[in-house]
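The block underneath contains the structure these notes are about, expressed in structure tokens.
Left out: one protein chain. Kept in place: all the others.
Read from first to last, the chains carry the letters A and B; within each, the first residue is number 1.
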Amino acid sequence: MEALTGFFAAHLPVGPTLALSLAYAVCIGSLLGFITVYAMFAIWMERKVAAHMQVRFGPMETGGWHGWAQSVADAVKLLFKEDLIPRDANKVMFWFAPAVVFCGVFAGFVAIPFAVGVQIADVNLGLFFIIAIASVEVVGVIMAGWASNSKYALFGAVREAAQVVSYEVPAAVALLVPVLIVGSLRLGDINGWQEAHGWLVLRNPFVIVAALIYFISSLAGCKRAPFDLPEAESELVSGFHTEYSGMRFSFFFLEEYASMFVSSLLVATLFFGGWTLPFVNVSAMPVPVGIVVLLAKTFFFIFVQMWLRWTLPRLRVDQVMSLGYKYLLPWGFVCVVGTAVFEAMGWRWLPV
Amino acid sequence: MNEATLHARLAGSGVAGIGALDTSAKDPFVVVEADTLLAALAFLRDDPQCRMEMLHNVTAVERPEAMEVVYHVCSLTHHHSLTVKVRVPRPEGGTHASWIPEVPSVAGLWAAANWHEREQWDLLGVRFTGHPDLRRILLPQEWIGHPLRKDYVYPTEHGGMPLELDAVPLYERRAGDPAPEPKPPREAGTPLFQPPAPFSTRPEAAGGKTAEPGQGGGEH
Partner (left out) sequence: MEALELYTVDERADLYTEELRLNLGPQHPSTHGVLRVELRMDGEIITGSRCDIGYLHRCAEKIGENVSYLQFTPYTDRMDYLAACNSELAWSLTVEKLLGVEAPERAQWLRVIVCELNRIASHLIAFGTYGIDMGANTPFFYAFRERESIMALLERPSGARMLYNYVRPGGVAHDIDQAWLPDVLAFCDEFERRWAEYNQILTTNKIFIGRTANVGVLPREMALAWGCTGPVLRGSGVKWDLRRDVPYLWPYEEIEFDVPVGEGTHGTLGDCWDRYWVRMREMMESVRIIRQACARVPSGDFMDKNLVRQYKTPLKPGKGEAYMRCENPRGELGFYVVSEGGTSPLRCRARGPSFCNLSVLDALLPGCMIADGVAIIGSLDIVLGEVDR
């Protein structure tokens, strides 16, 4: 972003503050645009993936080729829907909740590096910032459940509070492992380190386990199956967003797909090399190559998340909690300690 | 054991009021007195030779002379079953819709009877004394009347919605027809259409000609 500010300051007759603001506006605008387009594409992809796993076709009509315009049509439909607020709902919280939820996830995008130097804010606590700011959405979900004045929504909100907050712990512990090896929280540094030393998953066996733990915990954090209790359709009608319709509902949907993107991207960046490829020097190539590589890995992990959703049944809430606290968390600690020992001893798979 | 042996065993059990095995209908059945119903059924359930573990069905049948409650019990260990009936005769001088025959409840013997008896109370108005929770099960709690009775009066309105039949149904009205004139409001309690005639006056009872299928309608 500094590059963009510099670009504006140099080429446009504006002062430094205005250049900064312009740079901000362009970056945030393009990010918003990217997220929206991505979400529409991800929803289409989910429907297609679900359909093909269920021996059917999915959207085929809208837009011609395999129904690519289905999401666009859905977005337009949601925009035109009646804005219903239950009579006894807490209007302020009802209005605020989708905003809080979406902003929490959206703010995390700011610190993500898409390629060398392509980053809105090069936060030196990048990883920590992303995890922390993404947990703001919990507040939004609880607000949504409470403000809806519906018992089903309340159930969904309370379950979500328990689940998402609990699973942030094993997620954070598992994320300590790459940080331990690399020695920095800055995502750009981690990417650069992997370019020099190879992918982190190939470092030692504990990293693989840590990657799995983080992936599962992020599934729970995104409220994806098999952890989709907060929106368990067959038990709670629609969970915490039962009473939401139209654009407000689509905010929750956007948030779900955005956090899927963030967690897949973190898996790709932290464990699977980010924009690097094994035998190719990507940083010497033009920037779009790095972006494409990173996005390809991210979409692969998003596909895995969708695959899991349509294959597995749902866990019960006490099983979710026991999985998080009794299995993932202890194994997360084992990975951290084991990695520390291996690093200290210099044991690794790859010689580099 | 077949029904005859079962009946013999039941008759020899010491429980009073066991009638003879009636084989005039297609399925043989035993008529038991209402006072000793519980004892008889408990014997059937507990006696090792009978071992009727399952109460399969509880039905009430409204006949011209009595209200019958029919119990079908069956045994899984012995692969046999028996039909037991209780008859509550109508009181002298005829009955009206508020006649509620009473029969002891067997919900203490078999938990299955709980819902069966609630249904027969709901639809036929047989009160089962000693039932833990006798209230309507299929119809709304505020329903009046017991629909499967032969003298059931159909309500004229429910929840504010009139249940009148139009003289000309909607699907037979043509555009341009004059609107049908509104019927005068029906008095509460008068039947929607003619209920089925009492048994004694029906032609089949006297061996008369075939009645048409769907008989029981009236004005429409």
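Here, contacts are C-beta pairs under 8 Å (C-beta built on N, C-alpha and C of every residue); 3 or more make two chains touch, one makes a residue touch a chain.
All values derive from a computational prediction rather than experimental measurement.
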Listed residues A:L176, A:A225 or A:L294, member touching the removed chain: A:A225
Hidden-chain contact residue, picked from the options A:T17, A:S30, A:Q54 or A:N124: A:Q54
Residues belonging to chain B that touch the chain removed from view: 24-27, 29, 53-57, 59, 61-63, 70, 72, 76, 79, 83, 110-112, 114-116, 119, 123, 135-141, 147-148, 204-205, 210-217
Contact footprint on chain A, counting only the chain that is left out: 50, 53-56, 151-152, 155, 159, 225-226, 228-229, 232-235, 237, 310-319
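In this section, only the chains that are shown with their structure count from here on.
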Distance between chain centroids, defined by C-alpha means - chain A, chain B (Å): 63
